[in-house]
Structures are given as C-alpha cells and as structure tokens.
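Omission of a single protein chain aside, the complex is shown with its protein chains in their original locations.
On to chain A.
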Amino acid sequence: MVSLREVCGIIIFRWVPLIVLLCVSARAVDRSNFKTCEQSAFCKRQRELKPGRSPYRALLDTLELSDSRITLQLINDNNKVRLLLELYRLQGNMTRVKINELKPLKPRYEVPDVLISDPITETLSVVSQDENSLVLSLGGKDQRLIVSAQPFRLDIVEGPQVLVSLNSRGLLAFEHLRARKDTSISHKISSTVGSMWDSLKKEEDKPGMWEETFKSHTDSKPNGPSSISLDFSLPGVEHVYGIPEHADTLKLKNTDGSDPYRLYNLDVFQYELHNPMALYGAVPVLISHSTDRTMGIFWLNAAETWVDISSNTAGKMMFGKILDFVQVSSEAPQTDVRWISESGIIDVFIMLGPKPADVFTQYASLTGTQSFPPLTALAYHQCRWNYNDQEDVKSVDQGFDEHDIPYDFIWLDIEHADGKRYFTWDPSKFPQPKEMLQGLMDKRRKLVAIVDPHIRVDNGYKIHNEILSKNFYVKNKDGGDYEGWCWPGNSGYPDFTNPEMRAWWASKFAYEQYEGSMENQYVWNDMNEPSVFNGPEVTMHKDALHGGWEHRDVHNLYGLYVQKATADGLVERSGGVERPFVLTRAFFAGSQRYGAVWTGDNAAEWGHLKISIPMCLSLGLAGISFCGADVGGFFKHPSAELLVRWYQAGAYQPFFRAHAHIDTPRREPWLFGPENTALIREAIRQRYALLPYWYQLFYNAHRTGYPVVRPLWVEYPNDVATFSIEDEYLIGKDLLVHPVTDEGATAVTAYLPGKGEVWYDVHTFQKHDGEQSLYIPVTMSSIPVFQRGGSIICRKDRVRRSSSCMENDPYTLYAALNSQGSAEGELYIDDFHTFNFEKAKQFVHRHLSFSANTLSSRNLAPDSQFSTASWIEKIVIIGGSQPSSATLKNAESALEFEFDSTLAVLTLRKPGVNAAADWTVILR
C-alpha cells in the first residue's frame, strides 16, 4: 500500500533541462524523498575512501586458536585502534569472518534471530606461519585461508586459485565508537574531499558524524560515527546477483558511475525501474557465479547498507602481497564488491559453493529454508484495496463461480478495519465477519485480512491500551513513546524486536482475542518497513530506541519480526497444528521462514510486468522463494492486454495475487469482455492444474533451500549464454517459462538451454532441441512453457473452483523423455495444510522414473505414512515410440492406450492405481 499521495507539483527531470508541470498522479518516485549515498553521511564518508594500501595490520602474535575459531587482533596504524578478528570454518564449506572493536566504548549490535542456530564449526588448523602471514586449512581440496599481516588481507584459495580476497583493495574501515568531543568547532570543519586516513589520523570529526539532517529531519546520533566497510574481490567473476530488493536487472550492475545498491527497507511511492534505490525489503546476500564456481557472501548486518559493485581485472586493484604459490592472472576479469553499513559489526559468511545448489544449501543452513505453505496459498488470490463490504465480498465470490474461474483467497485491505484499528472490523461494512467467513468456508475458500504494525493512538482501542500498559512501544530518543503518522493518523509502533512483545502480538490472533476471525482467515502485514509517513525517508527516525538499541541498528530487521510474530500467532491459534500463511512487504535474511513476500506497490505498466521476473528471481537466490508481484499492477489502470499478459505471467510465478489501488476502476477477471475473461480463466486454470508440481517444489525448497523459480544459469551453470537471461526462468528444473511481456507481441524468442537437452512445448507437445534460441509466434492465448525432456511432472487436470476442492482428485503424469528415452520426477502428497508432514511424517513422497520402457513409482520416504484418495488417472509419455502393449504389472492387467504418431505422444488410459502405491507399467 502506498504511503504518500502526490498532488499537483513541479517535477524537474534530472536528465532533461525541462520543467514539466504535472497536475495528475506523479509519474514516478519522488527521488528527493530518499537519500543518495552523497546525502547519507556515513556512505559519503566511506565512499570517499578510495582503494589503496590498508592501514590495518594483523598482529599475528595475538593469535588464539581454539577448536572452533581463530582470533587475532588488527590494528589501524593511523589511529592505533585495535579490532578483534574472528575466523570460523563452518560445516558445509563456509567461512565466517567477524570483525569488531577489541574494546568498544559500548557494545556494538550483533544481529540476533536471523541465524537459525549457532553454525556448526569445524576445526581450523594452521598449515604454516611466518612473520607476515598465516595459512590455515579449510579442509579438503587444498582450500586455504591466508591471513596476510601487513597490510591486512584475507584470501581464500583453492590450490593455486584465489576464490575471494578480503580487504585486498584496502577498503576495510571500521569507525570505532568514540567519546564526543567539544563539538562547537568540529561540526563546522569543512568537508575536504581527500584521503580518509588523514582525517582518521587526526581523529577529526567530519560533517554528519554527530548529527545529520535530511530534509526537515535531524538524526541526533548520540553514539557518533559507527560505520563499517569491507571489500571483497572475486577473481574470474563477471556475474554477481542477489542483494534484493531492487527494481533492477537480475545481474547486478557496475555501480562505479552511480549510487551503490542500497539496502534499507523503505516505503517507496511509485518506485522507478532500473536503479539501485532501496525498496521495501533487504537481504544482504550476494551470489557470484562463473563457469568455474558459484559462491555467496552473506553480510549479516541490519543497519542501512550500501553495496558497490565494480568490474575490474584481476591483479590490477590488488594491494599487498599474496603468497607465492597463488596465481593471479592479470588478464582475468574480476568483480569487486564493497559493503558499507552504518552500524553494528562486520559479520560475514563466505559460502564457497562450488555449485549453485551448494550455495543454496549453505545459505539455508545459516538462515533456514522457505516455510512450507499450505497448498491453498499457492493457488490464486483475489485482492483489491478494497473490497468494500460483506456484500461486495459475496458478489465477487459469486462472480468467480458465475464465470467458472477458480480462486482460493479473497483479500481485505485496510478499509475493512474499524478506523484502521487492526484486529477489528468496520461495524457498518463488516457487521458479521463470521457470516462472511462461513460463506467462504462453505465454498472451501479463504480470506486474508490485513494487519499492519502501526497502531492507532486511541485510548478507546484495546490493542493500543494493552501495548501502552505493557510498555511495548518503540521509544523516541527522549524516552517517550515514539509516534508517527500512518493510515490511522497518529500511530505508535510496537517494538517487535522485543520477544515479549512478539509473544503478546502472536496471542492476539487467537480466535477469542481477534473477534470475528475464523480458521479460514489469514494475515497480511503491510507497511512494516516500518512506514512512517512523516518520518525521515518515510520511515522511523534512526535515533528511536528499541530497548537499548537504536533503530539505526535494527531497521532492516523490523519487518522480519513483524511477520514472524504474526506467523507465530497463526500457528498458536490452531494449537500448533496448522501451517500459517502470512504475506509481508518488508523482509530481511531469514524472512523465508515466515511466509510470502510481494514486490510492493508496482504499476500497471509493461515495464513493471517485465521487472517482476528478475525481482522474484533475485529474491529466490537470496532464499525467499515465495514471491510475487501484484498482477495487473497496483497503481494505474491496466489495458485488457496488459492484464491478460500479467495473469499469464503471474500464473507461473510463486505467489499469484491480483491487486489494485483504491482509485483504479474495478478489474475482476470478468470485467474486460468475454474473450479476455476466457483468457484469464485459462491462465488461472493452468496454475491450478500445475499445483501438484508447485507444491512438490515448495516441499523441496522447504527441505533443501533450493529456490522454487530459478534463473537458467542455476541449472545450466556452464552455459554462459544463460548468465544474463531475465525474461525467462525455470520452475524447479523441469519447466521453462518465457511469458509474453511486450505490448502487441506477435512472437517471443526463448532460449532453450542445455546441449543434448530436448524441450517440449507443454501445450502442443512439440519437441525442440536445447541450446538454441527459439522463435515462437504468439497469440493472446499463448503462454510459452516448455517441459524438459527427462522429467516427469504430475498435474491435476480436473480444475475446480478452489484448490481444496481438488485435494482428492486423481493425477495425470506427464513424462517427457530425453534423448536417452528416460525421464524422472517426484510426487509429493500430504494433507496440504498441517504440520503433520513434519511432526508425524504423514506424507507421500514418490520417485517416478521411466527408462527402458518401464515406468515405476518408488517410495522416497519409506518411514512416512499417509493415505490419499488420489489415484493415477492418466499417463502421458511425450517423445516416445508406439508400444504394442502396456501392462500394469501390479494387476497384470493390460492398459489401453492411444498413440499420436505425429507428436510421438502416448496416452495410457486409466491406470487407476492409488497415488501412494508402488506400481510399474511396462511397455512392449
């Protein structure tokens, strides 16, 4: 939901010397509301520091070695401040590097609650040591961690190859906490652009260290400067990804000529595409990829963070000596990454891969995997700001049935609550919420009602009074309750970093607490950046206080905590039985554990449709698979063509929800004429038929941390042609989607990867070879989707009005054969909504394989138990030959079949076996 409303105004376009008078909705974001690096004092200070010889020196004689870690001190020769370096070798091929002040004036913030547990360490042993270096073994494959003392740098090498170097460009800068000097003069010292070392040497204050003003807001900075920075060099790497959320390309751009990518959760009104501005969420995870290796850097810091990316040539920008045996080709490409954060400590996890899947596993071992949503959450969601009242909800619900369009969820935005007092209902519009919910339940459908974290300051509001009496509000710098302006007007912000507050919040979702709520009601957390309309950059003042910590320290974590507390509430209200479903707009590393994320307030423009793909792919790489964009675009009014294309694209993205701004005309799927209604119906039906595959992928994502939707390079890591592709992607590894995202398109060109791979058009079964760019003519009904030869995908082709209605329906298996005539896949079934799959091992997990003319289903989880009514109604084998007979071995009964010789499609009629059973079909 949008934060600010634009009115008439003058917009001066930066790139054109033109003043345009606009008196309608502003075209795009008002950039002046948000800081550039230049306007963010610490970023400016840090960025003025250019690569050079680092003043830091490792004091090798301070080395302390234990089973789990190595510590040693670093000293800044300019100011003699000492830092403590901790090095850990973590299980699963990761290295953790922590740097803090040896003796900080007061503790510096270390991010809690993001790591799922203390990472398991492995022994680091010293291989060799001399006066200027220390070589540590990282275990097998001759991986070494080299500590160079002067200047201080770290290199991780494998054999003669440098994998990553830290501080090789000398950009380690750790602003130590200091006592405030008499500030009358120091503030006024002019900012000289020059070497930072000089000023550090003199310990001079720079502007913005002790106070900073942006627009009308002053940040009081009682703790003074505290920023940190560190550089990473990645030899041989030209492609880096991740660090969502930005409305930008999948492959991160060089930021030499622009601002760095910014990570600072913000409510950005009408965001612009293709720039590094911060958006609603932040995951400080960067993935590097080359044909040799995939790696990741996880910078665990929740303060405002900027990331500079530059492309260089290896060796050029290296300072300091590396050991002799290390080879550095001066010709090889190299990507340099520099992280800058405003406060906290340096705590970085280097995930060494080497394969994409390894990086996903490594990251998942740190921050956990995607939560396994109830199946219904993967179906289609109908949202609008706002469905006006119970009657409206009822008539939209009926509209779906009248037009025979499936949907699972209808959503209520902020207008449903009584005066924006969340956990309540507007008594005139929703006088009988349970009646409404029961009506939906009778149709086996669900509802989401929004619950935002800002709380109306109103002594007639129970929630507010309780928070007040429990002293749970965030405090302002002077110790009073922090208040800001949001939807309800003057609002307080509960301190979600406080575990007691979160427990209390969770308890508010109990059915008896949340009046009018029922078990088919789920929750949406919006505005949890947090959005503060009258705050600096539309968010909370950095000097606000969360217990002993400043908002500055915890900012990017706030949204995660809101979603966590809400999800906990949904679990608790069901007595721990039901899986929750909570959508959030703000997020951080680890948010994948609590539900779904959407890309915020986009617009009904083709560019926004296109960008939804790289935005969700980036999130997936950073662990958050359950991602979607508002179908149709939030702001503005989509053309029928754009809306249809968006439904077609959205049907193949993980979170599939249509949403619209309150000021846009209604756009339920049937309001654009019968032809478009039919096109939208078909797109949604394709989604429902494919739900078993989505469900299985989410189950796997939950178990392994592999993203559900993936850039092509993840599955084809050696095919350089795939590295920058962002207009198509893979669902799992078996479906390739290239949605139509251009107005008036008559064709798309899809790249089908994989030498020797074959791909089948899922609609026509037409076969195409891999490693080619395929020109595909399209009509309005086209959604180019291809199934990889070698895969078996299970669908439910009996599409009904909600996913719950389909739970016992039979499956159809689509086996697409590879050039060896084989294929394999999985089928996962459980009760689709409880934790019993985990707690009681109640699920079915089958491995399906076809080879040598034999198709069989094998149990992947022999110790699990679940009985399903679902059976196998049809098997479609694509790309095979005509058999003379097909026998179901279990029953020794012949199966009837049809063979389409032009497309080589064999259809086995009604095997009839239970989906959980062992079975074999033999073709002769």
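Keep this in mind: a residue touches a chain if its C-beta (ideal position, glycine included) is under 8 Å from a C-beta of that chain, and two chains touch if they have at least 3 such contacts; residues count from 1.
The rule we apply is simple: contacts and distances are computed from a predicted model.
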| item | value |
| --- | --- |
| Complex member absent from the view - protein name from UniProt, among "Cysteine desulfurase", "Cell cycle control protein", "Glucosidase 2 subunit beta" or "AP complex subunit sigma" | "Glucosidase 2 subunit beta" |
| Chain not shown: contacting residue from A:Asp256, A:Asp663 or A:Glu743 | A:Asp663 |
| Which of A:Asp292, A:Asp404, A:Glu519 or A:Asp742 contacts the chain that the document leaves out | A:Asp404 |
| Of A:Lys443, A:His464 or A:Arg788, the one touching the omitted chain in the full complex | A:Lys443 |
| Contacting the left-out chain in the complete assembly, out of A:Arg801, A:His833 or A:Arg846 | A:Arg801 |
| Omitted-chain contact residue, chosen from A:Thr62, A:Gln161, A:Asn388 or A:Asn914 | A:Asn388 |
| Selected residue (touches chain absent from view) among A:Glu578, A:Asp809 or A:Glu838 | A:Asp809 |
| For chain A, residues in touch with the removed chain | 5, 24-25, 388, 391-392, 404, 428-429, 442-444, 662-666, 797-801, 804-806, 809, 873-874, 909-910 |
